[in-house]
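One chain of protein is taken out of this complex; the other chains stay put.
Our next item is chain A:
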Amino acid sequence: MPIQCSKCTEQRAVLKRPKTGQSLCKECFFIVFEEEIHHTIVSAQLFKPGETVAIGASGGKDSTVLAHVMKVLNERYKYGLNLMLLSVDEGITGYRDDSLETVKRNQEQYDLPLKIVSYEELYGWTMDAIVKQALDRGAKLLNVDKICTGHNADDLAETVLMNVLRGDIARLRRCTSISTSSGGEDVLPRCKPLKYAYEKEIVLYAYFKKLDYFSTECIYSPNAYRGHARAFLKDLESVRPSAIMAVLHSGENLSIKESVKMPVQGTCGRCGYISSQALCKACVLLEGLNRGLPKLGIGKHHRLHEKLLSQQPLSNAEERKLKAVDF
């Protein structure tokens, strides 16, 4: 016996919403999903008319849904935004090629201009210029005012939990903010229109809309620390779906006592750019390219930063982990 849509009471329901428990048909789901993102954008005043907004596009589900919804809402509600897709080519053969191919198809499907910034392109610049984040650099080239990214409610709940588990109070305070203002003249403001959208709904939206996206290998091994946190949240969600929103809400409303000492945001030991690690991302990336270890710029390897700073050689085991891999 098929369940009817609780909204229009006519069509067959195709999903149970994790946020509300409502049963919705395909069309009602599309409307509700898009309207909630519109509400997020309007109530947090994420954009101003006339702005050029780059959508950080990886070809994955979140950024693909984001690009689609931003395009739809920009037209439906006349945001007056100049939208474009912005992608970073890490220059590594393997899965990245497929994800870039997906982004290229998205460009045609959504009729949005696409700019792919390659590390090579950055590489040709001066040392000083390289030390900025790739997306920011690319966006600067295009006179973009803002970057929006596909972080969803599940991602943010996970980040809250991870910061609690790491005792990282400074990040815990910052991690749930829906937008960041410009962090210096070369860092663009960023925002997250999908902040309150559940991963389940993003995936089902992409599925029912037949959006073209690319899935990478499992990003978290279930036994890694972050993998445990993710699995824990998913387990909680399967018992009580509102757990995701509850964690996010807790993160947003935590206030930190004045007496809590905040770590001072440090600077990169090589170039002086703001960095919470010994070396900034760009310097690590450059170092990786120079040493023929492309993965250095991708994963989290801050334990190696001291070695890199003092120009010490890496051990064989460390090098093996950072070589271009067979995907």
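Basically, contacts are C-beta pairs under 8 Å (C-beta built on N, C-alpha and C of every residue); 3 or more make two chains touch, one makes a residue touch a chain; residues count from 1.
Everything that follows uses one rule, which is that contacts and distances are computed from a predicted model.
UniProt lists the omitted chain of the complex under the protein name "Ubiquitin-related modifier 1" (options: "Ubiquitin-related modifier 1", "Pyruvate dehydrogenase E1 component subunit beta", "small monomeric GTPase" or "Large ribosomal subunit protein bL32m"). Considering A:Pro2, A:Pro49, A:Gly167 or A:Pro313, the position touching the chain not shown turns out to be A:Pro2 (whole complex).
Among the residues A:Asp136, A:Glu199 or A:Glu287, only A:Glu199 touches the chain that is left out of the figure.
Set against the missing chain, the residues A:Lys71, A:Arg230 or A:Arg270 yield one that touches it, A:Arg230. Across A:Ser23, A:Thr40 or A:Asn106, the single residue that touches the chain missing here is A:Ser23. For chain A, the list of residues touching the undisplayed chain reads 2-3, 12-16, 23, 58, 60-64, 150, 154, 199-200, 202-204, 207, 213, 215-220, 222, 230-231, 234-235, 237-238.
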